[in-house]
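A protein chain is absent from this complex, but the other protein chains hold their places.
In order of appearance the chains are A, B, C, D and E, and numbering begins at 1 in each one.
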Amino acid sequence: MSGDWARHLIIVPVLLPLVAGAAILLLKERHALAKRVAALGTATVLLGVSILLLVQVASAGFAGHRATTAYLVGDWPAPFGIVLVLDWLSALMLALTSTLGLTSLIYATARWDRAGPRFHSLFLFQLMGLNGAFLTGDLFNLFVFFEVLLAASFGLLLHGSGKARIKAALHYVAINVATSLLFLIGAALVYGVTGTLNMADLTDRIPAAGADDLAILQSGMAVLGIAFLVKAGMYPLGFWLSRTYSAAAPPVAALFAILSKVGVYALLRVYLLLFGGDDGGAANFGEEWLLFGGMATIVYGMIGVLAVRTLKRMAGYSLIISAGTLLAAVGAGQGDVLAGALFYLVSSTLGVSAFYLLIELIERREYDPLIAGEPVFDDEYAGAPDELETEVGVVIPATLAIIGGGFAFCALLIAGLPPLSGFISKFAMIDGLLNLGQTVPPTSWLLIALIIGSGLAILVATSRAGIDLIWGPSDMPTPALRVSEAVPVGLLLAVCLGLMVFAGPVMRYMERTGQSLADRKGYVEAVLRVSRTQARADRP
Amino acid sequence: MELVLALGIGILTSSGVWLILRPRTFQVILGLSLLSYAVNLFIYAIGRLKVDAPPIVGAVAGAASQYDDPLPQALVLTAIVISFAMTALLLVVLLASRGITGTDHVDGDDGE
Amino acid sequence: MIQAPDLPLWWSLIVGLLVLAGAGMTLVGSVGLLRLHTFFDRVHAPTLGSSLGAVLIVLASIVCFSVLRTRLSIHEVLIVLLITCTTPVAFMLLARSALYRARAERSAKTSETTDAEPSDLPPGSGDSDLAR
Amino acid sequence: MLALALAITGAQVMLGLAMMCAAYRMTAGPRAQDRVLGLDTFFTNSMLLLITFGIQTGRTLYFESALTIALLGFVGTVALSKFLMRGEVIE
Amino acid sequence: MLPLMGSLAVALLSTGARNAAGLIAGATALAGTVLIGCLYPVLAGGRVLESRIAWLPSLGVDLVLRLDGLSWLFASLVLAIGFLVVIYARYYMSSQDPVPRFFSFLLAFMGAMLGLVLSGNLVQLAFFWELTSLTSFLLIGYWHQNESARTSARMALIVTAAGGLCLLLGVVLIGKIVGSYDLKDVLASGDAIRQHPLYMPALILVLIGAFSKSAQFPFHFWLPHAMAAPTPVSAYLHSATMVKAGIFVMIRLWPVLAGTDAWYYIVTSTGVATLVVGAWAAIFQQDLKGLLAYSTISHLGIITLLLGISSPLAAVAAIFHTLNHAFFKASLFMAAGIIDHEAGTRDLRRLSGLYRFMPITGTLAMVAAAAMAGVPLLNGFLSKEMLLAEALEDYNDTWLDQALPYLVSLALVFSVLYSVRFIHQTFFGPRPELGHTPHEAPHWMRVPIEVLVLACLLIGIFPAITIGPILGLAAHAVLGDSTPAYSLAIWHGFSQPLFLSVVALVLGAVGYVLFAGRLNAISAPPLVGLLKGRRMFDAALYFLVAGARWLETRTGTNRLQPQLRVLVMVALLAGVLPFLHYGYSLGSRHGTVLDPGFGILWVIGGVLAIAGAWQAKYQRLAAVVLVSGVGMVSCITFVWLSAPDLALTQLLVETVTTVLLLLGLRWLPKRLPDVWPERHTPASVRVRRARDLLIAILAGGGMALVSFAVMTRPLPDTISRFFIEHSYADAGGRNVVNVILVDFRAFDTLGEITVLAIVAITVFSLLRRFRPAGESVRGPLQQRRQDAFDEAGEDREPGDTLSDYLLAPRVIIEWLFPVIIVFALYLLIRGHDLPGGGFAAGVTMSIALVLQYIAAGTRSAESRLRVRPMNWMAGGLLAAAGTGTAAMLFGYPFLTSWFRYLDLPIIGKVPIATALLFDLGVFLLVVGATAVILIAIAHQSIRTPLRQKVAPVEPAPEQI
């Protein structure tokens, strides 16, 4: 029986936050400490589990076994029931999510989790949505988890309330609701032609789609793609991104750093799986659009990064740049680029996340995030703002130095300059783009130029802002830095440092990930051939 | 039947799209409601139309062709719930925005 | 789709007639919505559909299913019972609101309305900005 | 058989026309109360239409939908009326 | 890697620990120097040391430390001068400065620089290259309270980092050409590189990198500004080491890149331009460090020029000059630092006659300056001779080659001129008018200068013994077997170079005598002064930012409408394109026969939808009514088309949505004033509307066409067949839709109810902070008026109108309460077999609750019904998730269902299914969530009266 439990590990990233989030709902607002402990505990366990899963995948994969494992939710056979699929990519994304989750949560416990009610539950639900989206192998289930994570992101975005957040949320919600409708339309069209929703099964069936149905199929996929691209923030669909994220509370924004990657993930997953092969008329469909769209996105991000005045918006635009880079890299359609792009995804996400956390520390002197509110139900929210000050923050003498150092660290990371992992990933991408032997298409050159140029733009922008903020003369008091705020930033940056030091193995992982994405047959086999629990037969 | 439903979906979509492009928050919310009706019908229609073939099986299930495709129905049910949730959320955000900006223009300023 | 359940001829005639009568009653009620001139006249019209129209159609249903399943099928009665309970609630509330609004509007315009109203009802004044 | 089928279809058409009348009130007004009245009528007529549909198919499956309209269809009207009267639904 | 660790150690020291910091830094540098010194014999034996750490093997990037002659030379330069600078800095930095930070940066830089020169891999080289940029940025900005330090640091960073990125790209290209980034392999394939079509881009990119780092024209402008750094930094970075990084790269790649026309033209012309411009500009500097900075630029130009010439001998000369320049320029900078320190100014116009106060420093500076000017017996002379020889050598018959001697000589004249000026104006002449008396610097501060000057002398006098072997080693590392024979002698006989040297010395001295006075009056160098690099840089940045802002407003938008419009249009395009490509076709499936009723229904539906869209702006209530009519139409459609579950759910949701919208409507402004008067809508608005209308019609048309196309095709073999076949047999439910929801795809449902829960929490949280708009705070007009009427009536009390209004309805609604609840339970229980289910039941239940709220009002309803919706929600989620988890306890996957028929006496067969438990969870959650949402909004009304107490006094009823 105990050996069996390892099999269920894959469901934990979805189930645990759900149960914990629900249980926390039962706690009244005044049990703030219990909530914190529960949430932090959950996030820690999640991190542990996701690392376990990562190790599981990697050890199986590197040992030459099949790394992709599927889990039949409800024990219904594969194309019919919902399947959770753990493979290189999803394990990676899970680990990334739980890392961001834990760090942001630690950060939030310093003060932000009290800026509004029910923060912990929302936060955990957000993690659940992300994990579910990364794990699922079913198109419609993906939609459901998209909605879970979106709904939670609405909640988290509004956490703390205030004019900017509400205004941003209005746009964000409206756009995303519209986008969800597109998702539905796309998924419905795909179903209408293929008759299935399971991604592996779709992969099997798409080549068999009649020429007559191809138009509908592609139309559906294109609409679906638009839905993903909106999430990813591709130009001209991503205007909302920077403003929305900058309005969110810092730990929330830090977690949101991965939100736009969900779109990229979905695109990677769905498109490479369904259209990655060479067979059938639908192969490699839409790649140029991704490539050009991605490049346009980078350009827009560069413009934005240079244009905006606040660090938060800058971080938002750097997210757009990173999304654009990823999209273009996916569109460039080569395995080697993909590995670099994945590395880049991890590193830029961590970097931007840390950046959001740091920005608040830097800009903290200027505002008070907590707006008083009145309770709706009597038992809710027993006067949190007053209690804040009772919690003593450990003031580190060299606060500013640490913040400054962290800032420089983040800026380098995002800009992709040495010595950090951002550099390695950009280098890997460029290396991959040039890996074509004699003929490097002009688009690749353009993309390389943009990758480098965008790094430079970020450097120009952050150096301006950073110098003004950190080096500039200021009579404002040095902000107090709590350990619980410094630790997560440090953790994130340490992870990036680790990525750099252990770039070799990490890169190997990424390469295998890229290969596994190209290996559609392996995925299909792993998913469709997974067997049900034996004792099933005794069911009536 | 198909044609009528297709036209109906089209009209709902048009109305919905027209509304979400309007500048008032309430228009947007109604537009999204209309659009979600349209999309629900659309998903449903993707399972093809069948009259008098509800997917309720007897003790022994008949051939699949005797029943309307149940899966799109299940999907629509999920979609209905989710779009209800989102409408509620959007509404509240709208109210909050209205309260805080003093206008119900989507961008927080007046003028058309 | 023009189809019907397999009923014996006589029963099917009865059912058909009941259905037609009910639908006709309802149609008359709804036509009343068009033909009557004032709101307070119109408000009476739909009651046709929710009373006799409903009863007739439900009766048709009862007959039909009782014959089909060869046992008394009376659960449709519930529909009649419930509709008799619920629609009046709606109409009562609506009528009172309409009265208030009419008053409010009349006192705003100080012009005549078509309804003769008692004077001791809440007065209204210039609230033309009411949601219509 | 055919007679019944025609009768039912005829009834459906009549109910459809009745719904049209209601829809006309909903669209044309002139006042809010007319629209609400139209809506209520629309619901009632829809319910009847569903019953005829049940008869037509010989299934009782559609009964619940009709019953639900009978039981809960008035909620919308109540809310609208109260809104007209009091300016808010729940106070 | 020693320095990097030292840097870390120093960084951890507190700000006060200045001696410790200095000590560690010094020790580190010294240890490094000794270490590298010890390695010399090994290298002299002709070996190349390599150590390799796998880093990114898959990309061909390993950390390779490669020590050959060239890198040894540069490494020892870095370490030795670093050591001296540390000593110097220990005394130079004032006691207020946070020295540990300084030393930490300095050591970090040292480490980066070492990594750069030692790297045996091109990518690693680029990597450390950027590191040097970064650390130098930190060092330049060390005095960050000073604005110019900040901007200069940033400028240096941007220029060099950008250059570094170009370099990176360049070396990646080279790597791609060669197929390896390993230096060994690269150096071995020079011909392949030069013949490759990518040679040009690679060359240009590498050179841009090198030029920007080495401050070559036109990238030179950052260097003089970098003088804002503390003087030790200038001495170290901007004379001896960092700027040499560019040179290093050119030398390193010289074997593979040089030798082509492109190389010759680009490098040589750049070198010459830099040489001349730098020297010219140096003459006119009034700032001591500025003069040195420009002279550095010009000397870097010399080295570049030599490299550009592409002859092996020139390369040797370049290496040699690099070394020499490091020695004399570092010492000069240090001397300048002492002068600055003591005299309190670096302005040449204010300095004079310092020799009498600081003879030792003066002497040292004089010797160093002489070396710079190329006076014989000093090291500068030697390399200058080589330069002149190479300039005179005829390599190819181009105008550049012809002009080279003249240009070089001219520059040398300038260099003599500014050297003389530097010495003379500083140390000679009348007593300076300074507030205090300067004196000699502390001994240990002078020691570094003394050592360096000594080196200049030694090299200058005994070149063959001192520097010869080292230079040979380095040259061999670059040139390999083609290392030319050269002699490092002071005396080569009377030759053209010597003649030119002498001429330059004389002309320079004469020039100084002639123009000295005039030079002091000029604040900016003529001709070159017009090319204000910095201002151009600033302007470029400014335009970049301004342009970006402009573009951002043009290409982006913060408004919702355009975003949605774009979204719709893009989606439309995406949906339509495949059809344009493959053509639009209908399928062969026979449609279902149209029912007249259905047709009428959709006529109504269409009219209602359009009317709703039309009315939504000014007649919100009407729009709500119309939209719920549309909802009803779609509900009937579902019934018609065999989807009773959908119909039921749609209907219920419809009802709740209507209530919800009305709850919301209370907080919206009653009616909008027309923004545009009737028929005076501006044309722009009309155009926009027409456009939106077009988009809307297109979108609708697209949806209609697509759905029609799909509907006319036969349905493929869908996975639904499985559901239908197994629904009753394996899952125990007849209603396939419901079985899908609670069993086959229960995971979806779990997610869906989570969404609902999240939204409920969000709504609840948001409304806690809700602030209604000003005009809706007072409560609706109707209520105020009716209350006023009640007040006025003799036999009435406030609230009577309301209670009379609700009298009968309230009782009936109370009657209905248990009925609806029983109905809800019924829907819940039967869901598995017939239309219904947890969701429908939950919504029904919450409608029952809401009805009570409507009829009784919030307070009164809550005094009797104590709903704890949050607990319902949590309970529901836990029940649903718990049901799924229970399966895991039995070894089945999550959410595996189980059911049995129990045979009970009397009652008969009773199905027991876990799916029902799951559905119960759904039910609980839906009740809770819907209630939270509706009640939270409803609660806003009873919160407002609290505010009224503080708000301005209500107008009296009569006034209304």
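The criterion applied here is as follows: contacts are C-beta pairs under 8 Å (C-beta built on N, C-alpha and C of every residue); 3 or more make two chains touch, one makes a residue touch a chain.
Criterion: contacts and distances are computed from a predicted model.
A.B. asks: Given the options "Galactose/methyl galactoside import ATP-binding protein MglA", "NADH-quinone oxidoreductase subunit H", "Na(+)/H(+) antiporter subunit E" or "Heme exporter protein B", say which is the protein name UniProt records for the missing chain.
C.D. replies: Going by UniProt, the chain not displayed is called "Na(+)/H(+) antiporter subunit E".
A.B. asks: Specify the residue from the set E:D191, E:D717, E:E791 or E:D804 that touches the hidden chain.
C.D. replies: Once the missing chain is taken into account, the touching residue is E:D804.
A.B. asks: With respect to the chain omitted from the figure, which of E:L407, E:I812 or E:A886 is a touching residue?
C.D. replies: Answer from the full complex: E:I812 touches the omitted chain.
A.B. asks: In the full complex, which bits of chain C touch the chain not displayed? Write them out.
C.D. replies: 25, 28-29, 31-32, 35-36, 38, 40-41, 43-45, 47-48, 50-52, 73-75, 77-78, 84-85, 87-89, 91-92, 95-96, 99, 115-118, 121
A.B. asks: Where does chain E touch the missing chain, residue by residue?
C.D. replies: Residues 795-796, 800, 803-805, 807-812, 814-815, 817-819, 821-823, 825-826, 829-830, 848, 852, 864-865, 904, 906-908, 910 of chain E touch the chain absent from view.
The rule is short, and it goes like this: only the chains that are shown with their structure count from here on.
A.B. asks: Chains shared as neighbours by chain A and chain B?
C.D. replies: E
A.B. asks: Find me the chain with the mean Cα position closest to the mean of all the protein Cα atoms on display.
C.D. replies: A
A.B. asks: Could you tell me the distance, in whole angstrom, between the mean C-alpha positions of chain A and chain C?
C.D. replies: Once rounded, the distance between the two centres reads 55 Å.
A.B. asks: I'd like the Å distance between the centres of chain D and chain E, where a centre is the mean of that chain's Cα atoms.
C.D. replies: Each chain reduced to its C-alpha mean, chain D and chain E end up 58 Å apart.
A.B. asks: Quick check on chain C: which residues sit in contact with 2+ other chains?
C.D. replies: Residues 1-3, 82, 86, 89, 93, 96, 100, 131-132.
A.B. asks: Out of chain E, which residues touch more than one other chain, so two or more?
C.D. replies: Each of 558, 560, 564, 568, 592-593, 595, 620-622, 624, 640, 644, 665, 703, 710, 715, 718-720, 723, 729, 745, 748, 752, 755, 758-759, 762, 766-767, 769, 781-782, 786, 805, 809, 813, 816, 819, 834-835, 936 in chain E touches at least two other chains.
A.B. asks: What residues on chain E touch chain C, complex-wise?
C.D. replies: The contact residues of chain E facing chain C are 592-593, 595, 619-622, 665, 670-671, 781-782, 785-786, 789-790, 793, 801, 805-806, 808-809, 812-813, 815-816, 819, 960.
A.B. asks: In the complex of these two chains, what residues of chain A are touching chain B?
C.D. replies: 140, 144, 147, 151, 154, 158, 161, 163, 166-167, 169-171, 173-174, 177-178, 180-181, 184-185, 187-189, 191-192, 197
A.B. asks: If you look only at chain D, which of its residues touch chain B in the complex?
C.D. replies: 57, 59, 61
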